[in-house]
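My questions will all concern the structure given below.
Excluded from the complex is one protein chain; the other protein chains are retained at their positions.
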């Protein structure tokens, strides 16, 4: 029998050899030749017609050939655009595209993919010379220089003028991403005063039932409130069936501001007793867990949270048995896309008598208050790549299109068409969000909106899709400069410039470390482990399974405070 | 005699009661899914028991139908299922019959040839490259050709063939029939139950398969139903990319659970209905008696 197996595998291997030998002869040669920028056409010279295979970064592969944006771009830049029908949200498809080397001229992924260095090392992408960017993408370069250390990011190792990728600006996640909310009707019934002056979010549509304040409760006050929410029958049904807060099991957002009151943010790192530690093994985190365990033991936390994901948790909140919930500014502004999400789903029904109060993050015992910044350093994120086979001439054209559609705000038509023809303002012109008319596809499809764009938004662009109420609460509080300054928690060190092997380490140990952390957190909260007793064992376990290597490597990363210097 | 009969009917009673209870246990989640699919966020949530919606509304279905080209996907899925099933069943029979012959020289070699393919596969990347090099990308053939030979089915069918009384065949050989005639005239007719079972398995496989469609098919016009189903079932919420501008999948009235329920009902309808047709071939003792006559 063994004989057969041998013969068979031999046949298979040789067959495969012949077959693939014929079709895959790729080699990863990473020697970049010097680009002679002067010999390339001037910016704005589109005399030669080029074929470009383009893909944007929010596309789901639903773009139709000959769409509105495509036709206009083709005319404006004298190119023929070949649409890529890839779903950038689909990790399987993206990874397969990368693994098989089957990539369009430009690409950016919503999910999956590999790091810039990996893609380059694999011979899938080319570098983008600084000189060419200066010549063909001046608006992009201006954005970089205004957002330090943008100019220094994504450089090819050992060079100062070749970029591995382009990067986007994330003004839409500026400021506090989350804030706590309380059932205001319950507070009133229990006779608990708001922590400051309260204002309505808006005049109608349920927003009149949502209030916000700059004031904040302290952790002790929150504990008292949660106790009252749990035991004093705030909904007045005569049953002891309410809970203070309800976390969920699949994400950690629910604790954003609670952890902030301890001065920590998940996934980040800090200096503690003169040592660099990650949040998950810090003493502050231990204190946070102890408080949660105490609250759980007191009965303030809905014990069912261990089996609920955030979707089910929203549905549960809607049943009106939970008093405290975390919310994004857009949730309390009741943006369309956030409908159905807790906590504003409780006021959606016009007959609902519930009221909500959004406060500033709760204050910890040393006065700390805030939450982790959405982006660890600055507000640049995401990646836009150019394929290996793109020539300098093509790159010149690509950069000009890129610079125009993503950084020139006259290019609004690539996202919303012409106002009055393809789309309309939702409220006040130029101040509210734009809504595409129903006869055109909101994205991709026959209109081609968003189909070629990269995920980059300055403040103005954000205002095109953010409702005026969201803009209002953000301007007045969540994204106000002094609030950001005071409340955003950033890591102590961060490998922003890809100088360490942290990415490889996280690939190797990420699964182990996350499992150890998640398991301990849950068990600690529900009291299955005694935090004081088990803590050292937990930290040691973390250290022994890749944590030590991670910390050692993290030491080599630059300080965030240095990176942020202008 | 009398005692025996009484005992037996008690057994019958218990047996039937058991099956009725089991049926109810199975029907409940199915019914709740139907109820959820005809509700909206205010009518009911996925929490708790729902035997009747507050009011019957079809918003969730409208949402699913507006999301993708559901009708086209339906047609594609039915074509794929029919074609794919015919292919799988034919190849299964053609491979299983020779392998069921104990006196076939090198039978073990061939069995192992098939078995190895059941356990070892090259994985996604070479599969994708193969389909690409064969020019089958974005071609519906890529959905039925790679799975046309199913070793699991072949082994099951081969085993079934092996239990068939050799006497019937031997008399046919003496009458001068060749193997192909024996297969079509004798073996297939008396193997209807297992062929029907394999056909059902194959049909359900093709109906539910989404991964190949996901990676090999790009055109919307060639998409299959399960791609839409998968989009709905894996979406974390209905407004996934709303934050990046545009409404995305925004829907104000529905919860994810309503939409998921509607998707499931839409997607399982036809395949559930084919079983009675398969059952038809499970009638006891077909042909065997007549052949032995």
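Going in written order, the chains are labelled A and B, and every chain counts its residues from 1.
By definition in this document, contacts are C-beta pairs under 8 Å (C-beta built on N, C-alpha and C of every residue); 3 or more make two chains touch, one makes a residue touch a chain.
As a convention for this text, contacts and distances are computed from a predicted model.
Peer 1: What is the missing chain called in its UniProt entry, if the choices are "Xanthine dehydrogenase YagR molybdenum-binding subunit", "Sulfurtransferase", "Multiple-sugar transport system permease YteP" or "TonB-dependent receptor"?
Peer 2: Record says "Multiple-sugar transport system permease YteP".
Peer 1: For the chain left out of this view, which of A:76, A:161 or A:512 touches it?
Peer 2: The one listed residue touching the chain not shown is A:512.
Peer 1: Out of A:151, A:522, A:543 or A:564, which touches the unshown chain?
Peer 2: Candidates A:151, A:522, A:543 or A:564; residue touching the omitted chain: A:522.
Peer 1: Under the stated touch rule, tell me which residues of chain A contact the chain that is not displayed.
Peer 2: That gives, for chain A, the contact residues 8-9, 11-13, 15-17, 19-20, 24, 26-28, 91-92, 95, 98-101, 112-115, 119, 121-124, 249, 303-304, 306-308, 312, 388, 506-508, 510-512, 514-516, 518-519, 521-523, 526, 528, 545.
Peer 1: If you put the missing chain back, which residues of chain B would it touch?
Peer 2: For chain B, the residues touching the absent chain are 4, 8, 11-12, 15-16, 18-20, 22-23, 25-27, 29-30, 32-33, 46-49, 91, 94-95, 97-99, 101-108, 110-115, 117-127, 129-130, 145-146, 148-149, 151-152, 154-156, 159-160, 162-163, 178-180, 183, 190-191, 193-194, 196-197, 200, 204, 208, 229, 233-234, 257, 260-261, 264, 268, 271-272, 275-276, 278-279, 281-286, 288-289, 292.
Everything below uses one rule, namely that only the chains that are shown with their structure count from here on.
Peer 1: For chain A versus chain B, what separation do you get between their C-alpha means, in angstrom?
Peer 2: 39
Peer 1: In their complex, what parts of chain A are in touch with chain B?
Peer 2: Answer in residue numbers: 1, 4-5, 8-9, 16, 19-20, 23-24, 58, 61-62, 85-86, 89-90, 92-93, 96, 99-100, 102, 110, 172, 310-312, 315-316, 318-319, 330, 335-341, 345, 348-349, 415, 435-436, 442-443, 449-450, 455, 457, 464-465.
Peer 1: State the interface residues of chain B toward chain A in the complex, per the touch definition above.
Peer 2: Residues in contact with chain A: 41-42, 45-47, 108-109, 112-113, 116, 124-126, 128-130, 132-133, 211, 214-215, 218-220, 236-248, 250-252, 254-257.
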